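Quick one: the structure is below, and I'll ask about it shortly.
Omission of a single protein chain aside, the complex is shown with its protein chains in their original locations.
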Amino acid sequence: MKILLSNDDGVFAEGLSCLHDELAKLHDVTVIAPDRNCSGASNALSLHQPLRIQKMKNDFYSVNGTPSDCVHVGINQFLEEDPQLVVSGINHGANLGDDVIYSGTVAAATEGRYMGLPAIAVSLASKRGEHFQTAAKVVCDMIEHLIAHPLPADQILNINVPDVPYEQLKGVEVTRQGRRHRAESMVKDTDPFGRDIYWYGPAGSEQDAGPGTDFHAIARGYASVTPLSVDMTAYKSLEAMQHWLKKKYNNSSNKEQ
Amino acid sequence: MKILLSNDDGVFAEGLSCLHDELAKLHDVTVIAPDRNCSGASNALSLHQPLRIQKMKNDFYSVNGTPSDCVHVGINQFLEEDPQLVVSGINHGANLGDDVIYSGTVAAATEGRYMGLPAIAVSLASKRGEHFQTAAKVVCDMIEHLIAHPLPADQILNINVPDVPYEQLKGVEVTRQGRRHRAESMVKDTDPFGRDIYWYGPAGSEQDAGPGTDFHAIARGYASVTPLSVDMTAYKSLEAMQHWLKKKYNNSSNKEQ
Amino acid sequence: MKILLSNDDGVFAEGLSCLHDELAKLHDVTVIAPDRNCSGASNALSLHQPLRIQKMKNDFYSVNGTPSDCVHVGINQFLEEDPQLVVSGINHGANLGDDVIYSGTVAAATEGRYMGLPAIAVSLASKRGEHFQTAAKVVCDMIEHLIAHPLPADQILNINVPDVPYEQLKGVEVTRQGRRHRAESMVKDTDPFGRDIYWYGPAGSEQDAGPGTDFHAIARGYASVTPLSVDMTAYKSLEAMQHWLKKKYNNSSNKEQ
Partner (left out) sequence: MKILLSNDDGVFAEGLSCLHDELAKLHDVTVIAPDRNCSGASNALSLHQPLRIQKMKNDFYSVNGTPSDCVHVGINQFLEEDPQLVVSGINHGANLGDDVIYSGTVAAATEGRYMGLPAIAVSLASKRGEHFQTAAKVVCDMIEHLIAHPLPADQILNINVPDVPYEQLKGVEVTRQGRRHRAESMVKDTDPFGRDIYWYGPAGSEQDAGPGTDFHAIARGYASVTPLSVDMTAYKSLEAMQHWLKKKYNNSSNKEQ
């Protein structure tokens, strides 16, 4: 299978090279990844300056941009043939619950989806970063699944894996996104010149981590697989809102529909 | 009402000051916006360097970061009291369909939602940028609506408004996100030193712009209001996937649930 | 006189607008300055990404680049007619001794010199930043001098002015660059994620601040005017070194000369 592999920790990250090595045993893998750590980059695109691509000694490609840039320029310009799958990771650290919206790892997968391709994001749910191998194997399992059971065209998979040896993994659960508490206070500090600065601190703790959530799976030693929709429309709210607008604006349009 | 206003076109954008002036007639408005144009910033957070806040001559605050940074640092650190609403815009240009995922305008609203507040994103659906006033008035209408009918806690409103005088607006429609075609080829070029560079070009044309979509509303002269969910879980896919995983891993966990 | 005015504190700095207002009483002044604070930018040029110029409400032009970029793009592209003088400042803080090599303020003047124009850099030697007016007046005095006594084609003027009312200024001295002690230890810290970071701290104290230096003038209440050469060749060392090389390489070339 032709696979485009990217990440958000940057082209030198251990998780990237571990996943590359595992995927390359079975597949034809091209790596295009950011030249710097892009954690927190979300789906940002570099619209204001041009991208440059550079081949590294290990044949990985390095881009002066975001994870989304890497996938976009790879598919749209750089690869002679479209890949059949986009994989992003292995992120060093969890992407659970609300993390998803900020994650560059998830964003690279989303970008693959927008380019018309099935896509998987994978993270090792730990700051230690010892067992990337386990996450790499879970990805290989899920690819096998996707070949047999393709995802709907507006979905991607977000996988988180506990940092344990593969044999100690309890299993894999399908989950929904949990929720974090509102982030802890940022850290206010002064730089050495006495000027106020503000740093983000670690993410908030779990607020909704009950059964069925990605947090709950990880906490119990399971990998979590969360199918994410790239259509964010809140369908449940459409009707109630339409009612009010009809009264307010007396839309003829709403009758048409 | 206490309102935190931000945008992604930057603290000097015309759409920002127009919306400020309109909101300030009725509300207590604080503006915190990026010091540079952040179109395409999505929900990116500046995790790797500290933020700085600077007060401008017009009492707007300027931040060396992204739209999400502005809202986060504003609520978490800078404002003495929480605002009651976060508004983001008026973006110069549409945020329709897939644009939403890349939009810094929408991201600033999303960040408000994560901080526990109702939030609205608004864009003027035109590159000419003549009738920001119209969009500002639609926002005021929608605030009136939200006061009476609060959104669920995981939703924001994404509003797009045609670039016409308010009197010529056909009405306001509740819509779902449409879809764009896969983006046009990027532009490959060489810089003056002869090195290859790649630019993003304009967004792709509409692929799903049928009745009910945001594209369809705008095309017919209506403002579109799309409620967006910040929970991206694809609930429809959970069950089918769970079935396969149970077979593959023989998870005891799935029985527990 | 047609003057191009720039700075390194950015297009919104108080020192820039103060100097603009004073110069505009007598001259035809165009302001092109960086969109962000560029202290410490030295003569850096943005070779890897394109520059953009934006007109602000006050008719100043803002550039997404360095002080050198502003002067270069202004003269090379943007201004219809060459200015007759480049002025840079008023920097908020001294540019004395070794500061010169790192200063974006001095660099903007140097760039003017490379473009073939006389050039002046000016700094208010204080962190309080109260009497920019005094520095603005000293600049006007020096322009009067330059008109009568043009500088050689490889020199610029670097002016530092004490932060006192003009009437309290003791006078103006021609000086040489002093020397600072090797900078104080940088500040090692950890970011909120526990990763090592290193900050520059304030500049080192004076090492060579004796009579004749810029430090000495400022310390006694005088403005300092230091003519700087943009040719850095250490002419004194040429001969001794030539001797050794002749022996080592037995250069026939050295005989030719």
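Order of writing sets the chain letters: A, B and C. Residues in each chain are counted from 1.
Quick note on the criterion: contacts are C-beta pairs under 8 Å (C-beta built on N, C-alpha and C of every residue); 3 or more make two chains touch, one makes a residue touch a chain.
All figures in this text were calculated on a predicted structure; none of them were measured in a lab.
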Review point. Of C:6, C:43 or C:134, which residue touches the hidden chain?
Key: C:43
Review point. Pick from C:5, C:23, C:73 or C:87: which residue touches the chain that isn't shown?
Key: C:73
Study note, to complete from the structure: In the full complex, subunit A touches the hidden chain through residues 12, 35-36, 47, 56-57, 64, 193
Review point. Footprint of the hidden chain on subunit B, which residues?
Key: 48-50, 52, 187, 191-193, 199-202
Practice item. For the chain that got dropped from the picture, name the residues of subunit C it touches. Key: 37, 39-48, 50-53, 66, 68, 72-73, 76-78, 98, 100-102, 107, 110, 114-116, 141, 145, 148-149, 151-152, 154-155, 170-174, 176-177, 182-183, 185-186, 188-189, 191, 195-200, 211-212, 217, 220, 222, 225-238, 240-242, 244-245, 248-254, 257
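One rule holds in what follows: only the chains that are shown with their structure count from here on.
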Study note, to complete from the structure: Nearest to the mean of all protein Cα atoms is the Cα centre of chain B
Review point. Measuring from the mean C-alpha position of subunit B to the mean C-alpha position of subunit C, what distance in angstrom results?
Key: 42
Review point. If you average the CA atoms of subunit A and of subunit B, how far apart do the two points sit, in angstrom?
Key: 20
Revision key, fill the gap. Cα centroid separation, subunit A vs subunit C, in Å, comes to 46
Point to revise | Of all residues in subunit A, the ones touching two or more other chains | key: 48, 50, 52, 191, 199-200
